[in-house]
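Before we start, here is the structure in question, set down as structure tokens.
Shown here: the complex without one of its protein chains, the others still in place.
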Amino acid sequence: MTDNSSTLGESLRRQGVTRRGFLKFCTATASMLALPAGMAPAVAAALEKARRPSVIWLSFQECTGCTESLTRSHAPTVENLLFDYISLDYHHTLQAASGAAAEAAREKAMHDNAGKYLLVVDGSIPLGHPGYSTIAGISNLQMLQETAAGAAAVIAVGTCAAFGGLPKAAPNPTGAVSVSDIITDKPIINVSGCPPIPSVITGVLAHYLTFDTLPELDQYGRPMAFFGTSIHDRCYRRPFYDKGLFAETFDDEGARKGWCLYKLGCKGPMAYNACATMKWNQGTSWPVESGHGCLGCSEPSFWDAGGFYKALSIPTGDISRTVGIAGAAGLAIGAAAVGLNRAAKSRAKQQHGTVTVDDLEKTS
Amino acid sequence: MIEPMDFLLWVRGTAFDVSLGIFVIGVVVRFFEIFSLGRAANFAEPRGTEFGPGMRTILTRNIPEAGTFKRQPLTVIAGYVFHIGLLISLFFFVPHIQLFAATFGFGWPGLPTPIVDAAAVLGIAGLLAVLWNRLTNPVMKLLSDKEDYLVWVLTFLPLLTGYLAYHRMVDPYPLILGLHILSIEFFLILFPFTKLMHTFTLFLARWYNGAMHGRRGVES
Amino acid sequence: MSTATLERGLNALREQIDAPVAAFFSSCVNCGMCAEACLFYTETGDPKYTPIRKLEPMRRIWEQEYTIVGKLKKLIGLAEPVTDEMLEQWQELIYASCTLCGRCSLVCPVGNDIAFMVRKVREGMVASGNAPPDVQSAAIRAVKIGSPMGIRLKALQAQIKHIEADTGLKIPVDVEGADYLALLSSMEVINFPEYIESLAKIFKQAGVSWTLCSEAFEATNTGIQIGSTDIARELVQRVVDGAEKLKVKYIISPECGHAYTAIRWDGPNLIGRPFPFKVVHILELLDELRASGRISTKDLSGECVTFHDPCSIVRKGGVIDSPRHLMNMVSTNFVEMPDHGKWNWCCGGGGGVSANTDAEELRTRVFRRKKSQLEESGATTLVTACANCRLVIEEGLEEYNMEFPVTGLTEMLAEHLVIEED
Partner (left out) sequence: MNVLDDINIPVDPSGALSGETGNALILLQEIAHAMRHLLETGESRTLDLLAIPFGPTDEDRLLSELGQGEVSATLNALGESRVWESRYSGVWVVEHRNLDGQRVAFQIEITRMPEILCAHSADIESGLKRLNETLITGRQGFTSENPQEEP
């Protein structure tokens, strides 16, 4: 499977891809990387010489949604991705091999490409007990540490790998953590989302392939090209937010007219992702366009960030209950304060010595 | 690495509950403290009533006496500007209304964000003018103590952080949003124990003033 | 014998603090607007005269004794105590530079009744021995002799005899069952006996049954001025006893500001029960006589006159329209001063300030406010309804070399009264 001897350009030409086809391919790649549109020739020059990296894909506590998302990646097609872009040497869901043969493939790739292969991880790692999640009898923690040791970089795909995700949500029964909680000595790119936008996964790979460097990352280790602006700021419904026009329920006039979904719990203002421009399902639509607020799935702890249908500004606790309890406590403490003040004042009244004109001068 | 988000969740969760709790307890206790001191019965034959004039004064004190305004226009104008800016930003920004709706069970229509934005700028400008006035006007300079400046900061920070958060001038957004909420939590916690209480007690004070004058037949 | 001590003073402040005071202190944001309403600030520009600042001793006691935070602060040593030195320093602010005129109470944006609180602080000042010596002496004279100016009954009797001889009018004294008991201020007895004459003249014409009381003729109440409920009670009790003995239906408060406050608004509360009689101000009574057609005037002059509203009668007393009706009875050319009625500026001598020699210089300085008000009015004669205002204004005018006759409203009315001989 591994063939690192030829460059991408040679490989494509061997397949009879014309220069026009290659240019088109590069245009698509540049667009996917959110590069300025005029950058396609530069991308072409870089891709011409790029070599296919070996990729090892590890899946831990996950739902395979990230892989599902990737296999629906439309630009370029998964076939292209698998056979032209990268050499996917281990992916226990997609690979044909199983059992000992599969593990052998992983070990061979690690050995052959030591220090050069890319490690892709989806799923979080349970620290509560090694037996919570194992592959071929190896705990997730051990496999991650082993495999990351020789990797050039780690790409944490999906919110579980990037931030802990659903397994880490309170009460976090397995003691789940993110990749970056364990691996600290390798470059890590977080491609968060539940699942991530497929083009973003391939885009990150393409970036690595094109420029042989890691993309510029944000505070959370996410590529700025895709996570640089919030959903809210790129949302086509934003003008309604600014005008103060909101859907109040999912089936009201406002909802039909496509007004802002803030009041219905849209987490767009705090969610950074590219959904608003890249969209889903071959660019067909995305959650807000289909009438549902953003869940903020690309953000750390989004499962615990209050109800999905509660507006972002509403605190996560039960405020009415807090007000009720505090009010009752206030009444109790207030009653005590009344007692103290009454006592103090009646003491002052008792101590009152009648003032007569003989008392006007100070005691000296 | 993920501190800003954890921070935001904390200020929206535990911290908000705690500060709201302290706020409610404090305000209730303060009112009890005030009422506990009582008011002696008044045996003098009244010329007018108390209730109506008291309510009237609650309204009329919103407008300054002309002569006083002429002598101290900055205090009045800056005071108006900042209060109006603050109140519009607080009560007519949709995310805020959502919070009130979640607390009280009812909401009201918000204003378009450009208007709220302008109000916030006015509020900030007004507060800066108020501070300048406090630092330069001889009367205010003499009167002001640490608490006055503390209260100024407590009022200014929510406006400033709110403005920064809305315009995403600080990265990442959860950090500045968290700071905004945190600044409000400081405001809530200290509210009952500082002169921020005037927000509520001024109605009481005005009523007492109007009632005491009204009883003597004077519109105050 | 008990004497004034700091502890008694602080205790008095504790006693005085009530719910309105707590609401007022809770609401103050130190905006300084009250300064602009106070002539001691506007005329001197000295911020120390800012009204709300005068209350600092009581504010501290309120915070430290009646709020949880204040108690905590006190516990950890953060509270600033009220010391005797502080109160001594505050004497000027509480007495010499506050006439209790109540103008600040009308402008405070949060509604603080500051004058109401200054009056309360005076209780603490008295109990701690920090009242000004002159005001103390006046109080001693009032209690021991019967009048703050040291006037005894004999002096009044002499004046009565004199008036009766001059005019042939009868001044009734100690008439049991009379409708009205007229009170007088010492100043009227000594400086303006025309007031007594005018009463006799008007009441005779209107057929009002009235009397003076030999045991209770003094209307002024130094207890109110110095700020001692106990002394004020003692003085008010004398009036109540006199009125009850003569079984009058009404007491007439004379042309004196604080006397009206003392008998009309504070009196029943001082003795702790409603009065069995009513209290009217002389202007209220005259206005009533006017309205019912029992008195009328003639030969009105066209001279431009204006009216100085005594703070205690107008802003703090509610007698606002009556003087205006009466002014139009005595003049065809009555004009108002720029700020008038409840917005009038104090003469600068109320609240015991005129009795305080320590305040003399300051009082003269702040008189400029009244001076410019008078000049702006365009009037050439000033009418008022308070003997104290009248004296203070006359002194002020003299100080600034202004020729400006000042007269009492009752007196002026009597001059123009239509007398119908039987």
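Letters A, B and C mark the chains in the order given here, with residues in each chain numbered from 1 onward.
In this section, a contact is a pair of C-beta atoms (placed from the backbone, for glycine too) under 8 Å apart; a residue touches a chain by one contact, two chains touch by 3 or more.
Keep in mind it's a predicted model, so treat the numbers as computed, not measured.
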item	value
Displayed partners of the chain not shown (whole complex)	A
Residue of A:D181, A:E289 or A:D304 touching the missing chain in the full complex	A:E289
Residue of A:T134, A:T277 or A:T356 touching the missing chain in the full complex	A:T277
Of A:K24, A:H111 or A:R321, the one touching the omitted chain in the full complex	A:K24
Hidden partner chain, residues of subunit A it touches	14-21, 23-25, 27-28, 30-32, 34, 36-38, 74-77, 80, 234-239, 251, 256-258, 276-278, 282-283, 285, 289
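Please note the rule applied: only the chains that are shown with their structure count from here on.
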item	value
Overall pattern in which the protein chains touch one another (line/ring/star/complete/other)	complete
Centroid-based (C-alpha) most distant chain relative to subunit A	C
Central chain of the complex, centres being mean CA coordinates	B
Whole-Å separation of chain centres (CA-atom averages), subunit A against subunit C	76
Whole-Å gap between the CA centroids of subunit A and subunit B	38
Between subunit B and subunit C, centroid-to-centroid distance (C-alpha), Å	38
Residues within subunit C bordering two or more other chains	17, 66, 68
Residue numbers of subunit A (touch at least two other chains)	337, 341, 345
Touch list for subunit C against partner subunit B, complex	17-24, 26-33, 35-37, 41-42, 45, 47-48, 50, 52-53, 66-69, 105-113, 116, 264-269, 272-275, 278-279, 314-320, 339, 342-343
Partner subunit B, residues of subunit A touching it in the complex	163, 180, 218-221, 230, 233, 241-244, 246, 262-263, 269-270, 272, 299-301, 304-306, 310-317, 319-320, 322-323, 325-327, 329-331, 333-335, 337-338, 341-342, 345
Residue numbers on subunit C that touch subunit A, as the complex places them	1-5, 8, 11-12, 14-15, 17, 65-66, 68, 126-131, 136, 139-140, 143-144, 226, 228-231, 234
